[in-house]
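Attaching a single structure in structure tokens format; questions to follow.
Every protein chain but one is kept in place in this view of the complex.
== subunit A ==
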Amino acid sequence: MYILILFLPLLSAIVSGLFGRKIGTKGAGIFTSNCIIISFLLSCYMYYEIILNFSPAYIRLWRWFDSELFTTYFGLQFDNLTATMLIIITSISALVHIYSIGYMAGDPHIPRFMAYLSLFTFLMIVLVTSDNYLQLFIGWEGVGLCSYLLINFWLTRIKANKAAIKAMLINRVGDLGLVIALIMIFKEFGTLDFSIISSSLITFEINNNSLTIICLLLFIGAIGKSAQLGLHTWLPDAMEGPTPVSALIHAATMVTAGVFLIIRSSSLFECSSIALVVVTIIGALTAFFAATVGVVQNDLKKVIAYSTCSQLGYMVMVCGISGYSVGLFHLFNHAFFKALLFLSAGSIIHAVSDEQDMRKMGALIKTIPFTYIMILIGSLSLMGFPYLTGFYSKDLILELSFEKYYIILAFWLASSAAFLTAFYSIRLIYFTFIINSNAPKEVFLKIHESSKIILFPLALLAFGGIFLGYLGKEYFLSNIITPIMPNSIKLVPLFFSLSGAGLAYFLLCYQINTLDNKVFKKTYHVIYTFLNSAWQFNYVINHLIIKQIWKMGHVITYKLIDRGILEVIGPKGLSVVFVKLTQIISKLQSGLLFNYVLVIIIFTTFFISGFNIFKVM
């Protein structure tokens, strides 16, 4: 039954991908959705067995690599972490599958789309159920590949192609770190199994420096996959794919893989304090950075993309201060309200004739109230509004980070991020729903609520967005000791969120009046441009790294080495030299009789006098 959880998404991918022509667009949608739903139900049952009945399961399928000291099985490990991740992945994926039937209706390539979605789910399940790093790497690369295929789904658009290539390549940078980490782990531990590694950490003395290096390399992998600061630029561009894809990538699967890796390797990370500090700081910086950028984005989906980036920063930060279960809890909650936000955004985009720019929306509260309620629930949950899902994990993350006095910076960065999160959430709602409409008349007249098949997953996710935090907190946080701190500090995140929301509402209502001062206007413009272009990360990376590498590739490897040194030493140079040499030699035969005679006489003289010319040479 446990293998069936893996097998069903694979089956649905194969059937939909290879036989999509046979089963048709409708059949593909229904078949894949049902497969994933069954997979979800099975993982619910598995959750009951593993977590509620305390019976983790290990399944060894077959021997995979077997050479001397290195033996790796293709094995499945179903423990608490895996069960939780499976619930997230299968539930969100099932809802996204159902949603896609409605959202992608009319697209001629639905079987392909469904096949990719199912393959994505399958590889993500492979990632979370593996019992060793090598098998995890299959899933790790696989979700990268599927993200490429999905972002690139509308492959006639050049922008989608570029974004997909970018996502793939930036992920590769992180994957390289992971590969090196795997090699280092094998060198130090002689195995790649999670269980053996964590047990050998207790019994054997492992060199502390190499542990730090392993952790940092693993973290580089997580940076790439989870879009932390530095390798985050692929995430906003990944918005080129269809909206359900964004929901899947950003809520449940792809980006959570990095956090999952950190949580899975928690025993390693606990042995290296340096790595933990790095993880915390990078996470906090990401949370802050992405929140500031999210404030000024005008693309509906990009706002949510940056908020994903920011929330991932929270998760990574709390993993850095050893609150792995809180990180997992936030991952769990975030999956639901982020999927809700993305799918609602898809519903809005669907309603306004595929317009993604927030500035061309407005007044949708009258026309699509259901979606408004959904996105409001999602946003409030994201802001950590008390008693909604986001509150339980986000507040705790902030409190835990306050406890670590040596990196109190993280607390303040994350709190400011909470402030900004509230700001951009309210801004998004204000621009799309409340402000007077800016849409063209022909678009405005056609605005309508989406079909039931789109709204149904939203309703379920809204349920998750409201209640799951409350329901899950007993399970997730049972081993967390809530830090003791003054009440004033405890209220800081809430205060920040509320003031951010209030400020956003206030500023947006009175925007015109405050922008009179010229100096203020100019600084505002500079800051706005800086933030709107995401701190110029793309510019800096393109100019300082990518262009240099391209130039190096052209000038050094292509011009100098390939077409230069290798050709001169190699075929072309040799042929030129030989042709010239033979030409010189054949010119000796001039056709003139007296020259021949001279040559004959010279060599005869040599011969008679016993002078061997070849011996001299």
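As a working rule, a residue touches a chain if its C-beta (ideal position, glycine included) is under 8 Å from a C-beta of that chain, and two chains touch if they have at least 3 such contacts; residues count from 1.
Definition applied: contacts and distances are computed from a predicted model.
Think of the chain that is not pictured: of "Ribonuclease H2 subunit C", "Trafficking protein particle complex subunit", "Light-independent protochlorophyllide reductase subunit N" or "NADH-ubiquinone oxidoreductase chain 4L", UniProt labels it "NADH-ubiquinone oxidoreductase chain 4L". Within the full complex, the residue among A:69, A:481 or A:588 touching the omitted chain is A:588. The set of subunit A residues touching the chain not shown comprises 586-594, 597-598, 601.
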